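Note that one protein chain of the assembly has been removed; the remaining protein chains are unaltered in position.
Letters A, B, C, D and E name the chains as they come in the text, with residue numbers starting at 1 for each one.
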């Protein structure tokens, strides 16, 4: 199993969710984060003082999937999240050793 | 070492914390997330317009532990977080290569 | 590639960001979390009722880097985040199997 | 033409004046008399012509003219103006007390948890609306439609005079009095709303509000302000420490007991879970709104400002009200600091409000030091009462019972200290009578609701939050 | 000294009195006359001495003395006091309506999404400021500087009398009337602000506000309150259901159509995306502020409180206004519950406001049941109108069009039910005439702005949020 972590633009959540649902991936966890990469922040002015806004708001999506789904899922996320503009985000993949469904105790792929 | 990631219902945090403390796990990091899995969202009405609430609020707990504690910790979280109802959540386990305590520079199990 | 996860004190973000930029690490993702470890919470009083504040606010920083940068980055974060006081936080390192830049589709080190 | 026919009269007046005044004064004196007569004549003629135009007989016209002159000379605009002033007092006081509805809303939305904020807003809008409708439908006449020394008025809607037809014979216009009194009823219902927050069922709460504002409050109100048996006995409660605040407090207490505490509030081994409010600035804003509204609450309870003595008293009431609140806040702040080290601002907010409730039973007679004393004790009461209620496992979300019931009792009891026309015994009888009635009657209503609609939401809804469960709208939605 | 010279006069008076009264009454009667004369003399002398000191001639001084005595005797303080009361009504009413600017701001910042909150605050500050300046620069004279039965006044700035020089010949002071009327204009602009929120360009919105407050509102205002052709025809709109609220609603509707919906609001297949507001407590606070301000809006539109009849009417207006709002809230609450199961508090907020708008065209003549009926229908209207607008793909962020336009039309149409001096036909003509003018003129202005400055922000700025894009300050910044 793999843990796919995608950092995306907040406005792309719906597209990503739909794309994954179409792939039969039926679970995900989302959190609000801030980040920067190629897309640097910019400077703003507050009460006449310039200040750097280094971090821009993004969403982090975590999706546990079977290894077999990885390629398709990565591609699906990439397509759905891609606006072609800087700041579109990253997809990271970690190895997921174990997964358990709390309610039933099922483990492994059955738990996803 | 392992990194145990549990997605649980917000109301179960205290139980999980207590259960882990009883196991001598003395550290954790919590964040607010939203998610869905088996427990789909539902639809709400706002000013007469129906809209889907796809994501439900959950808490994500990250716990770095020694590999030896893994089974006990997983079980403890499972029990404490289990309400027997859909949406109780998941436990994911990743391999943790390295841990460092910032203050002292200790690494490995000593850093947990 | 590695995924470096640092839990730090909120006030240290700027220092950590600067230190990493100096190392030519040009991307990170930050989220607000709460946690405890050695630094236990304390008790507060609200309307005459004492209650335990178990969790203290921290920031979680996630940085995807090439394995070669790991030692330097860990050290940089450690130094920048270290105030010498309890609660300074932890650095966890996971193995990062894959990284993709959403906009371009680049993968691996090129995607970081 | 008319100046010609007035000539002989002017001559006579001039002669009289010649006898009376030295030269410079004379000229003036003569002018004055002539002017007076000209003016009066003009007034009289205007009135009688007007009457004639409207088709009155000559006699009626003459009478109208005479009345107008009489009114002018006798300064009866003094009477007209006094009535306007009195009515204006009710209108200004009324809108200030109406504004307290917003104060309670902000206080309560600030002190409940994030997940129940929309519900608290909804309940406060609904209760203010219901209070108005019920106090028109039966409340006003239950309260003021009874006979002297009695126990209850009539259960009839209340009617206002037709447009232009109100002659303010009572000294003020009918509708202004209704408006002012109505706002008080709403305050009573707001008190209950805060105490039982975060677990009461919306429609049960509204049903309770219907009974409270239509019957319970008006009945005990009748006993005193409606001229009933307590008034005859000499009970004294200037602006309602007991009639408004304690009544709300007793109804809240019955609710708190019957509905039970929020799930998780009280642990098995005496542990108390703090459930911090969602917004301190809104709670503070609520307190300031209430403080402002209280100038209407206490000040306009003077019921008249058409004389210098009345408005002087209102001024005194403003000063005393303000200082009692200040003393309540400062006393609470010091007490909290001494007992708990950190200065919990929600206790200071409650302290100021307790100061206000304490001075409400008698805001006029206390000297400033007495007002400060009365308010300060009120402030201290809440600091100690809040944890005691917790220990009794009575879960009062916003501190409504300490603030409105306990400080209300204190304020009513201490009236004889500064008001020689009252007695401690009578005050106690009033407090007990009103308390017993309201607590028992409220309990019956709450129990009836419990047996029928149910009074609390399911545990699941409670843990989900009422905003999602019953309102469908989160107060502060996220992404 | 002066008592000596008055001696002969006192003797004469005493003799007359001796003839007229029996002994005990006599003593008093005699005293009275003497006192009267002494008093009047003192008043006269004081006035003439004052005049002399200020350098008046002897004749002028004598005249001043005579005038003072005449004023005293003729009770003309009644007249003075009536004018003070009237002016005070405008000032109190004016500050209450001014306060509605804060109400609209809170309502709108509460109902827009987090990323557009600062912009909404900014727009409301700016529009209130601009409304004041424009209504001085030309608006007031466009509205009130015309001739009876006319169509438009003059495009000139408005001047107040010099300090101390206002004699209130109109029955009230000039500036108080301006202040009161100015606050109404601002309300109209606020209505537009809420409807077109979250995508309109700041400077285009402000440009529209300049025209709306300087020209559009004053022109239709002239037709009725300025004594123009609609007033002559017998149209009736007591406090502005049509003149204020519908005008704002029509201008908003034109804006909503021309600017278009927020990106993402309406999906391709008829899907509607809910975009929940950022803060329910602030929206609720806004509603309570508006409710409070409405007592000034409707109450002070009586335009006079210097007689008992006037203040009695104002009291009646207060009661009716309050009860119509209550009925609007309760009716909306019940309708929402029946239709949607959960009680969306934003609908109840809109319901209360619709109740207020509905009663504004005639808050005086309805009996309480009629006021409740008028308000309740208003409340129900919004519950059904909001989703209908959505289905028509008209994106009105805060419900301004249902509340102000639809309920405004309803309120104006129903006037003849309780006011026998009006006719349904004339009401309809007024509604149509004002609606047609405002909608067409507003559309032209919006289209002109679209062709020049542009009326909506770029899609990128919209998705980023106006706070970041145009204001540079987040409403609730995080770490």
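To be clear about the criterion, a residue touches a chain if its C-beta (ideal position, glycine included) is under 8 Å from a C-beta of that chain, and two chains touch if they have at least 3 such contacts.
Being a predicted model, the structure only gives us computed values, none of them experimental.
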item	value
Options D:279, D:358 or D:442, residue touching the unrepresented chain	D:279
Options D:309, D:388 or D:444, residue touching the unrepresented chain	D:309
Absent-chain contact - pick from E:51, E:98 or E:441	E:98
Chain D residues that touch the omitted chain in the full complex	2, 5-6, 8-10, 12, 37, 40-41, 44-45, 48, 62-63, 65-67, 69-70, 73-75, 77-78, 81, 85, 88, 92, 96, 276-281, 283-285, 287-289, 291-292, 295, 299, 305-309, 311-316, 318-319, 322-323, 325-327, 329-330, 333, 340, 342-346, 348-349, 352, 364-365, 367-368, 372
Chain not shown, touching residues in chain C	11, 34, 44-46
For chain E, the residues touching the chain missing from this view	16-17, 19-22, 25, 27-29, 31-32, 34-36, 38-40, 43, 71-77, 80-81, 83-84, 87-88, 90-92, 94-95, 98-99, 101-102, 105-106, 109-110, 117-119, 121-122, 124-126, 128-130, 132-133, 136, 157-161, 163-168, 173-176, 178-179, 182, 202, 279, 282, 285, 467, 470-477
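Please note the rule applied: only the chains that are shown with their structure count from here on.
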item	value
Labels of chains that are neighbours to chain C and to chain E	A, B, D
Averaged-CA centre spacing for the pair chain E and chain A, given as whole angstrom	52
Distance between the centres, which are taken as Cα means, of chain B and chain A, whole angstrom	18
Approximate Å spacing (C-alpha centroids) for the pair chain C, chain D	56
Shared-contact residues (touching 2 or more other chains) in chain A	31-32, 34, 94-95
Multi-chain contact sites of chain E, meaning residues that touch two or more partners	276, 340, 342, 344, 346, 478-479
